[in-house]
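Missing here: one protein chain of the complex. Every other protein chain is in place.
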Amino acid sequence: MPLCFVFVPFQIFLRGKYKLFPIEMAASTSISFYTSNGAIGVPKVSKSHKIFMSRYPELFSKKPVNCARVCSSADFTALRSSFAVKPLQLEGNREARQKFGVLCQAVGLKNGHANSFSVGQKFQLDDVIEAQQFDRDTLSAIFDVAREMEKVEKNSPGSQILKGYLMATLFYEPSTRTRLSFESAMKRLGGEVLTTENAREFSSAAKGETLEDSIRTVEGYSDIIVMRHFESGAARRAAATAEIPIINAGDGPGQHPTQALLDVYTIEREIGKLDGITVALVGDLANGRTVRSLAYLLAKYKDVKIYFVAPDVVKMKDDIKDYLNSRNVQWEESANLMEVASKCDVVYQTRIQKERFGERIDLYEEARGKYIVDRNVLSVMQNHAVVMHPLPRLDEITVDVDGDPRAAYFRQAKNGLYIRMALLKLLLLGW
Amino acid sequence: MPLCFVFVPFQIFLRGKYKLFPIEMAASTSISFYTSNGAIGVPKVSKSHKIFMSRYPELFSKKPVNCARVCSSADFTALRSSFAVKPLQLEGNREARQKFGVLCQAVGLKNGHANSFSVGQKFQLDDVIEAQQFDRDTLSAIFDVAREMEKVEKNSPGSQILKGYLMATLFYEPSTRTRLSFESAMKRLGGEVLTTENAREFSSAAKGETLEDSIRTVEGYSDIIVMRHFESGAARRAAATAEIPIINAGDGPGQHPTQALLDVYTIEREIGKLDGITVALVGDLANGRTVRSLAYLLAKYKDVKIYFVAPDVVKMKDDIKDYLNSRNVQWEESANLMEVASKCDVVYQTRIQKERFGERIDLYEEARGKYIVDRNVLSVMQNHAVVMHPLPRLDEITVDVDGDPRAAYFRQAKNGLYIRMALLKLLLLGW
Partner (left out) sequence: MPLCFVFVPFQIFLRGKYKLFPIEMAASTSISFYTSNGAIGVPKVSKSHKIFMSRYPELFSKKPVNCARVCSSADFTALRSSFAVKPLQLEGNREARQKFGVLCQAVGLKNGHANSFSVGQKFQLDDVIEAQQFDRDTLSAIFDVAREMEKVEKNSPGSQILKGYLMATLFYEPSTRTRLSFESAMKRLGGEVLTTENAREFSSAAKGETLEDSIRTVEGYSDIIVMRHFESGAARRAAATAEIPIINAGDGPGQHPTQALLDVYTIEREIGKLDGITVALVGDLANGRTVRSLAYLLAKYKDVKIYFVAPDVVKMKDDIKDYLNSRNVQWEESANLMEVASKCDVVYQTRIQKERFGERIDLYEEARGKYIVDRNVLSVMQNHAVVMHPLPRLDEITVDVDGDPRAAYFRQAKNGLYIRMALLKLLLLGW
């Protein structure tokens, strides 16, 4: 790993609320920098020229800040790769750091990293907490990286880009499917995994540790945390605490953003576009966070038409309908799956969740049998259209559909791998 | 990893029901091939010369088909290493693939792989489902590879042959001993592991996913699945579904083929031969699938004599006795462990399984104390003979036997590692 250290004036692009604001930094004698709120400062520079103190913690994202040297002298052409400023000590909270300063170091990034997957100095991705955090451009950029990930082969250079990185899967409730997908993604990129499926033990009744304390402990052992929790909002609390990136792998009835991303990615990959598509959301639209997140994300694209096909007891709720109206997205409710299927690019089927019906098994049985995707439905679908499902399925898609090329649900599950590989790459190495 | 791509006519050896039938393939302009049922075809070849379409899915085993280039021109001598044809997309079932074709790519294999462990183009091992699938020659070939595995040392070249491969241990019931043995085997060869011991969650009562759907999901995340299940026949169902290799690590009262293999391997390694040996099977012969599988495999060898020494309530069942008769294997029942031990090459002791006796603890206690291997038994055994046990043991072998060199049971457990290393190598890289 060739490292190139910075001895010349350069620029840092700030992150977060400060946006990408250039900062002049003369590391050889002093470092002067400007923030978007007008502050200016000259941190002390050690005589090694590469270690310095800063009291501006907002400079330092959770990962090394990608920098671009602006010195145009021919002498330094060889150094024109990307490099980073790394805080050496991040103990204490932000106030403590502003008071006492943060010891920093300018470090080079591996050339290989910078070249192999760089898609430009777009923006900073710190955590993945909820589907709403992604705008259309970000989604498009993530999908670009996911497509690169599909090409990562065993023992190809790309398969080792996360070598030396450790991911902790901190699952407060088990979800084998999601956990295996993340762990496979990390290992496909050469990274290592610390697994825990009984994270609840951290905060057992007897011991009562807060989530924040658990996160502070685990972040000492790992470089990124993939967290599943039973409480809505837990991922956001973890991200606020952690100095390392957090990925929400589902927090109770809240968010499951990587599922939403892989759904949209699958539609683009199968249909070839996201603008102008027609999508049927079928099944349990009241309780499924999957279809709710998907509706939200589809609203970011142009000329999308959504059909809701659901038994009466699990109809799509008004908040989503109102949101779609506010975004001028066309939607329609229908009880005729055959007619809808014939018009759609995507039939997105979901499982009726028995556990939501309590003792009203009769209502469950009625809802469950109402809209089944079988070969009859397939026979009216267009040739280019696809059937999707977040899995697991029961019998809401019959097994004889599996052999049809339009059955996309296992490809969809596989796409989860590529989306998670892309997110791990983006959070740990940047764009 | 130097890759050599194929631009010249070459041969593919078909697999499975088509046996090793040579196929002429001129990848530079067209690929013509013949199957054993007389079909002939010319798949489309892309202009890149290395990506082509095929509607002959039977060409493609679960792993790259080992090929041998037949071009004798001196110009291509340097390319004479093995290479493979890899399907690029395996979505959909076989019918879908025959209808729409499979996009294929000719890829080179690492030179190192081809040389270091190749023992000839013997045959294809796709899955490990049951002891009966192995004939005498296959067993002998697997044992050859296992002996090579005993030499694989830390940081030796052989210790990285599975680098980049991912094994999923999909355990529907916990079996720490078996799981650790497989995971150690995979890691000793440089591979990585995805662990799940609560795979039952995949098919929880509430969710009800089929085994087939779970397998289709997990195979998207891994290169090989080691499966333990509570239902007999589950491994066979998984293998029928999966495009990647399946190893049965025990399916309920059914099979545990890797245990049977390591038992026979241990006998050969300890005694030096398998033909002409005398073996005593002691303990619970009615319920132990281990001794039943072992009797079955021993019947493949010549002049084997088997003694059954079991309490009356757990005697060997007639199906095995009938099978041994049909193969002309000599067997005898005896109640005199001392006399039998003095004649045998192998005394294979097993645990009386308390859980099989239900409320009849009296019968259990009577059966349990009946045939104990202790120093008295050792004293009549021949010098070259060994005591084996599938472990765990209670007190059916006394602890003071452990120090005797003829106590082979911990070496036997260690041999499980080598057998599993061999199977992983064979299933992922071929012979």
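For reference, chains read A and B in written order, and residue numbers begin at 1 within each chain.
Everything that follows uses one rule, which is that contacts are C-beta pairs under 8 Å (C-beta built on N, C-alpha and C of every residue); 3 or more make two chains touch, one makes a residue touch a chain.
These numbers were taken from a predicted model, which means no experiment stands behind them.
Undergrad: Please identify which residue in A:140, A:198 or A:232 touches the non-displayed chain.
TA: Looking across A:140, A:198 or A:232, the contact with the absent chain belongs to A:198.
Undergrad: Would you indicate which residue among A:136, A:163 or A:360 is in contact with the undisplayed chain?
TA: A:163
Undergrad: For chain B, which residues reach the chain that was dropped from this view?
TA: 154-155, 159, 174-177, 179-181, 183-184, 187-188, 195, 197, 351, 354-355, 391-394, 399, 402-405, 407, 410-411, 413-414, 417
Undergrad: Touching residues of chain A against the unshown chain: what are they?
TA: 1, 91-93, 95-96, 100, 110, 163-166, 168, 192, 194-196, 198-199, 201-202, 206-209, 212-214, 216-218, 220-222
Operating definition for what follows: only the chains that are shown with their structure count from here on.
Undergrad: Just the number, please: Cα centre separation of chain A and chain B in whole Å.
TA: 39
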